[in-house]
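Here the complex is missing a single protein chain, while all its other protein chains stay put.
For clarity, chains are labelled A and B in written order, and residue numbers in each chain start from 1.
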Amino acid sequence: MHPAHVIYALDLFGVGVFAVSGALAAGRKRMDIFGVVVLGLVTALGGGTLRDVLLDSGPVFWIENPVYLLVAAGFSLLTFFAVRIITAHRKGLFISDAFGLAIFTALGTSTALITTESNSVAMVMGVMTGTAGGMMRDVLCAEVPLVLRREIYATAALCGAFVYVLLNGLGVQATPCIIFSTIITLTIRLAAIHWGFALPIFQAADMDNSD
Amino acid sequence: MHPAHVIYALDLFGVGVFAVSGALAAGRKRMDIFGVVVLGLVTALGGGTLRDVLLDSGPVFWIENPVYLLVAAGFSLLTFFAVRIITAHRKGLFISDAFGLAIFTALGTSTALITTESNSVAMVMGVMTGTAGGMMRDVLCAEVPLVLRREIYATAALCGAFVYVLLNGLGVQATPCIIFSTIITLTIRLAAIHWGFALPIFQAADMDNSD
Partner (left out) sequence: MHPAHVIYALDLFGVGVFAVSGALAAGRKRMDIFGVVVLGLVTALGGGTLRDVLLDSGPVFWIENPVYLLVAAGFSLLTFFAVRIITAHRKGLFISDAFGLAIFTALGTSTALITTESNSVAMVMGVMTGTAGGMMRDVLCAEVPLVLRREIYATAALCGAFVYVLLNGLGVQATPCIIFSTIITLTIRLAAIHWGFALPIFQAADMDNSD
């Protein structure tokens, strides 16, 4: 298989997994079928959409290629009906979600480096592509985004994005950069799920400013 | 009257109605006059703004034509003062809101078909134009968007957008497409208000994944 096909397949896999994650979140809030599809679409397509809008590189990716839209909508609908029959395994979902995070972060970093030469901007765009969809999902559920409060999630993405810009700076081609970056994010995230790592929490003696 | 003038008048009517809806939501949260105007602007202009940003077709519509901005701000201010004198009728508001939804969906689908040839993308953009303003309003009120939880609201918009792309595919001109699409959305939405239809809710035996 050609590397570009592998990456495209992984990208669609990430879209499907994130759509399931969004649809399940909608279910926890007792949304109707429309709400489930909207949450699925937002979670799956939100990060990449924000990336394309900020980079200002023409219409967003799912307008250019509606296959992404159809995959996200299809998996959301499937989830809506499947949960009546099968029970979702928490750990299975976390592992699938880790694949989505890893590939989205690598591809987001890759896309950003077409427009910008700044490594810090590319890393921010990569992490954002991987995490913003889940943040939008949580905002629509009127909750503080989980990503901001918990575990080595975004940090795994940050490490993956860092490896990408490091290899890219050494003159490595895009495909191996994407593969290594994905492996790094995935390994750290899976290790965090397995051993339950967490980052230090903000600690202040006595704070109550309010603006 | 020229069809373009009818459509422009309907569009401004939709903006005014949605501004009232946003201003009233702000009132329920006891916001100040600035909050009322912001909620009115976001509700009235949010959907079309998101559409223009995603299609990447130059500055958004209310920057091109500030009349939209002035109408939205005017109706928000009017609502702020009017509620001290007159009591809003729930049903009257729902019916006005249905007009806004119907015309915004038809015009959103129409605008999207200038940029994209994909019917599924155009339908998503149409529904988004009709519903995203209300979703942003609810997010700013720190609530789960009503559209995601309740009734035949977005589904009415989806049917209207579907009729638009169907007629468009058959070679029908833009103006009759807009008129038929608007009538379909409006009829379904008004019927739903009158008889209290609702969509099936997401149902899962025992779910508590959390990512």
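Going forward, a contact is a pair of C-beta atoms (placed from the backbone, for glycine too) under 8 Å apart; a residue touches a chain by one contact, two chains touch by 3 or more.
Predicted, not measured: the structure shown is a model, and the values here were computed from it.
Trainee: Can you work out which residue in A:55, A:93 or A:190 touches the chain that's missing from view?
Mentor: Of the candidates A:55, A:93 or A:190, A:55 is in touch with the missing chain.
Trainee: Looking at B:93, B:166 or B:179, which residue reaches the missing chain?
Mentor: Residue touching the absent chain, from the options given: B:93.
Trainee: With the missing chain put back, one of B:146, B:166 or B:191 would touch it. Which one?
Mentor: B:146
Trainee: Go through chain A and note every residue touching the omitted chain.
Mentor: 53-56, 115-116, 118, 120-121, 124, 135, 139, 142-145, 147-150, 153-155, 158, 198-211
Trainee: For chain B, which residues reach the chain that was dropped from this view?
Mentor: Touch with the absent chain occurs at residues 21, 23-24, 26-36, 38-39, 41, 49, 53, 56, 58-60, 62-63, 66, 69-70, 73, 80, 83-84, 87-88, 90, 93-94, 97, 134, 139-142, 146, 153.
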